[in-house]
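Only one protein chain is missing from this complex, and each of the others stays in its spot.
Our next item is chain A:
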Amino acid sequence: MSETLTYWIVIIGILFVLLNVAALLIWVERRMLALWQDRLGPNRAGPLGLFIVLADTLKLFFKEDWTPPFADRNVFVMAPAVVVICVLLSFAVIPFAPNIQIVDLNIGLLFFLGMSSLGVYSIVLGGWASNNKYSLLGALRGASQMISYEVFMALSLMGVVMLTGSFSLHAIVEAQKNCWFILLQPVGFVIFFIAGIAETHRLPFDIPEAESELVAGFHSEYSGMKFGMFFIGEYLGITLISAITVALFFGGWLGPAFLPPIVWFIIKTTGFILFFILLRASLPRPRYDQLMEYGWKVLLPLSLLNLLVTGGIILLLNQP
């Protein structure tokens, strides 16, 4: 009984924190973007402008929730939910602290990869159901981007898996006690992070959205809370990729003992979230074909090479 209760508390607590973090990121992103562009950003509503989160959420709730008459209604309504569900499910395997993890699957990493791949259905179905050429183009780009970046996202992580000998994220963090994997797998980290940006379709890889070319890409026809779902899904995606990067390469909750493990995890994750925003502030969007070329011709061979070298070194060191 008490074990069930603990599970419930952990699940509800994580859900609560995550949704609040996603909402708070609205403010964080606007403030940080502004600071990096020599502006101040929203600072009027409430202390430091924090109430803009409230205002924005209320605005989304009260906007007209319009479904275009030419859209495929059922799919149109379902699509925004998919991205949020997939991302939230992925958080189930993230080890926030030694005792705060919803489920420690022995295939945790594969579960994460699977869930983040399912997220692409949201884009494809949303763009397809909108029955709008811009949405369709966005969905098309989203699909091909996700598929091509999915490949070496997984491949770049295999080095970590080889070093740990397990797919369990808890075990992966534990294995970094002596040395964070960023030092052993720097190439893997860079490739994974680039793929992660593409996976969350954030700038500079936001070509499914590409507001300067495709109106708003796959969510051109969405309004109200359905758009809000895509919005929250994106911020949750950032948090997810940041958290998983921390868990895989930056020692998760590990850190000097003067702070509790969860605080270390949060600090590291926040750093990566801010880096995501910094990327948005600094880099231009590549052309669609450039993105594909970069993925297949540079990152895929590089991740394969990384895999080969890592495997070779492990074999060499483990020789009797």
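Odds and ends about this structure:
Assume a residue touches a chain if its C-beta (ideal position, glycine included) is under 8 Å from a C-beta of that chain, and two chains touch if they have at least 3 such contacts; residues count from 1.
Everything that follows uses one rule, which is that contacts and distances are computed from a predicted model.
Not every chain of the complex appears here, and the one that does not is recorded in UniProt as "NADH-quinone oxidoreductase subunit I", selected from "Cysteine desulfurase", "Sarcosine oxidase subunit delta", "Membrane protein" or "NADH-quinone oxidoreductase subunit I". Residue-wise, the contact with the chain that is not shown comes from A:279, picked out of A:100, A:118, A:279 or A:292. From the options A:9, A:35, A:183 or A:259, the residue with contact to the unseen chain in the full assembly is A:35.
Residue-level contact of chain A with the missing chain is found at 35-40, 278-279, 281-283.
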